[in-house]
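Input: one structure, supplied below.
A single protein chain has been removed from this complex, and every other one stays in its place.
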Amino acid sequence: MALSARNRLTGTVTSVEKDDIMAEVVVELGGGQEITSTITRGSADRLDLREGDEVAAVIKASEVMIDSE
Amino acid sequence: MALSARNRLTGTVTSVEKDDIMAEVVVELGGGQEITSTITRGSADRLDLREGDEVAAVIKASEVMIDSE
Amino acid sequence: MALSARNRLTGTVTSVEKDDIMAEVVVELGGGQEITSTITRGSADRLDLREGDEVAAVIKASEVMIDSE
Amino acid sequence: MALSARNRLTGTVTSVEKDDIMAEVVVELGGGQEITSTITRGSADRLDLREGDEVAAVIKASEVMIDSE
Amino acid sequence: MALSARNRLTGTVTSVEKDDIMAEVVVELGGGQEITSTITRGSADRLDLREGDEVAAVIKASEVMIDSE
Partner (left out) sequence: MALSARNRLTGTVTSVEKDDIMAEVVVELGGGQEITSTITRGSADRLDLREGDEVAAVIKASEVMIDSE
């Protein structure tokens, strides 16, 4: 990968929901965890995202918080 | 959990590195994936983060991109 | 608090507006200032946010800009 | 203001700390609350930020989470 | 400019699309490049954004990734 974003979590799309401008995508990661993403509807359409697709959730390290509770 | 952030990935801290202002924390998630976070050094000190700690990586859904490659 | 996010501004919800995917929440802070948040509708529903709720607006330090004008 | 960012919280700088690349700025808001920002050292130098400066903390609504605890 | 955000790319609005909560704005930069922004509908209305407006796209340095592919 040539993208600087440090985080790339692979998984399977389990849900894609769209309204006019935004889309919400849920990805099931290994180990029983899942991650939810909001992207533009334009991007969801361009990538033609559908349930069952193998994708990566990509996250810049500066966007990740730690909860030590 | 009472926080709006949709994503909360649990794991184990495998590395904490600090400079004057920033800190970088690596968390091993289940299933062989890991996530890297940059937070302020002040927060890393306040939470007293150390290797081996059980933590959650918390990420707002709007910060998650999808790569369908 | 065990979350790394440095900023936690307490106040009272004065407005919650929802569409299919997103929600907009306005929080009145002390001292006559207010803060607006966009979260997913799913999170707004899960937290059952309503006008009058006492909440905190939580913001990672890396997301705060300074205007010295 | 002509900037789309919804949030503009005014206050007084109480601390500026710099390392080579990053700077951390603390702003005291009215009502006993404070907010911490990390910006580049280059921006802190360009704005010549110092304790006592009257500034605004500017935050895009998409970066604000809600904690209803 | 007195805002800490390092990036300010000037251009011309070529599209504004709104739904209930969000708006999507496309700005054509010089040199044949364009940039897409999602802001709140409230901000798009307040700024009265329209095709043909001369604007700047403002981006905090911490939000920019590098792809060296």
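Think of it as A, B, C, D and E in the order they're written, each chain with its own count starting at 1.
FYI, contacts are C-beta pairs under 8 Å (C-beta built on N, C-alpha and C of every residue); 3 or more make two chains touch, one makes a residue touch a chain.
The shown structure was predicted, so the numbers you read here are calculated from the model rather than taken from an experiment.
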Which displayed chains the unshown chain touches: A, B, D, E
Hidden partner interface residues of chain A, rising order: 2-6, 37-40, 42-44, 47, 58, 60-62
Missing-chain contacts mapped onto chain B: 17-19, 22-24, 36, 38, 62-63, 65-69
Touch residues of chain E, complete complex, unshown partner: 5-10, 24-25, 27, 29-33, 35-39, 43, 47-49, 53, 55-69
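By definition in this document, only the chains that are shown with their structure count from here on.
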Partner chains that chain A and chain B have in common: C
Shared interface numbering between chain C and chain B [over half = same, under half = different]: same
Cα-centroid distance, chain B relative to chain D, in whole angstrom: 23
Mean-CA-position distance for chain D and chain C (Å): 16
Per-residue multi-chain contacts in chain C, two or more chains: 2-6, 19, 22, 24, 36-40, 42-43, 47, 58, 60-63, 65-69
Arrangement of touching chains [line / ring / star / complete / other]: other
